[in-house]
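Note that one protein chain is taken out, while the other chains of the complex remain in position.
Take a look at subunit A:
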Amino acid sequence: MSLKPFKSIGIGVAYSPNLKANIFEAARLCVFFGSKLFLIHVGEKSEDKIAMLKVILKSFEKDNLEYEVVFKTGKPVDVILSTTEEKKIDLLILGAVQRERFLKYYVGSIARKITRQAKCSVLLLIKPSVERLPCEHIVVNGLKDPKTEQTIKVAFYVAKKLKSEKITIVEEIKQDQISVKVDDDKSLRRANIIKERIRLRENSRINEIISHIPDAYTKNKTIKLQPIFGKKGYSIGHYAQISRADLLVMNAPIKMTFWDRLFPHDIEHILTELPTDVLILQ
């Protein structure tokens, strides 16, 4: 297993009030993961802009942060996507938008398009801040999917690097796996027996995955398994929100078609309402 998944981290730079916070978050992650930072700007190259970025990144000089500023004109979505491919960026950081008055965050239209089309991993930040907020609790999906094993491993890697103490692995189980419909006492009893069986099976599957991860990463971490019967992609977001997780790690969706957007499922539920910072792993 590659235990240095993020060799290069990219971030789109637009001159907004959040600029400093966004860059600080990205730079901090680069320091934690030992990666190179790419600042992607959609627009003409200018000395002023470079100077400004330099000022912002000054405080990271002592950490030997390696960075590169990329200027490119065109449509924002195309520019960012093409740059990530050219520069072989492993992780792209995007900021979310807060809905007015409510404590709700959602992914803006540009960021959403990028998330859907990006071939690299994506980190969506809900509240970038200049000061570091500790990341204590990571929630990661445990779907029955070939990508899941890698996702859980990366989650443990991130937990180690960010010094998170707790990891919860959520196994979402679709309702249709329970072959019995609850109508009366008898069917309820049967449904609960089936649920208990699925619960045990899922837990042993996840435990198997955890046993493959080197001890160095799992040591001293509180690991919790939480099976949830509910809508795939939705339940985990809701769970991350109520358990006040600091980071949610998800598999990248398999393929997006027009219909997936029309009838939102899986990751789309999370994009319409970010419960916390979300890391989507490719």
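By our rule, a contact is a pair of C-beta atoms (placed from the backbone, for glycine too) under 8 Å apart; a residue touches a chain by one contact, two chains touch by 3 or more; residues count from 1.
The definition used in the following text is that contacts and distances are computed from a predicted model.
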| item | value |
| --- | --- |
| Protein name, per the UniProt record, of whichever chain is missing from view ("Extracellular solute-binding protein", "Peptide/nickel transport system permease protein", "SulP family inorganic anion transporter" or "Serine/threonine protein phosphatase") | "SulP family inorganic anion transporter" |
| Contact with the hidden chain (one of A:K36, A:K153 or A:H269) | A:H269 |
| Contacting the left-out chain in the complete assembly, out of A:D48, A:D184 or A:D215 | A:D184 |
| Option touching the unshown chain, where A:V13, A:V42 or A:L225 are the choices | A:L225 |
| Contacts of subunit A with the absent chain, listed as residue ranges | 181-185, 187-189, 191-192, 199, 224-231, 234-235, 238-239, 241-242, 264, 269, 272 |
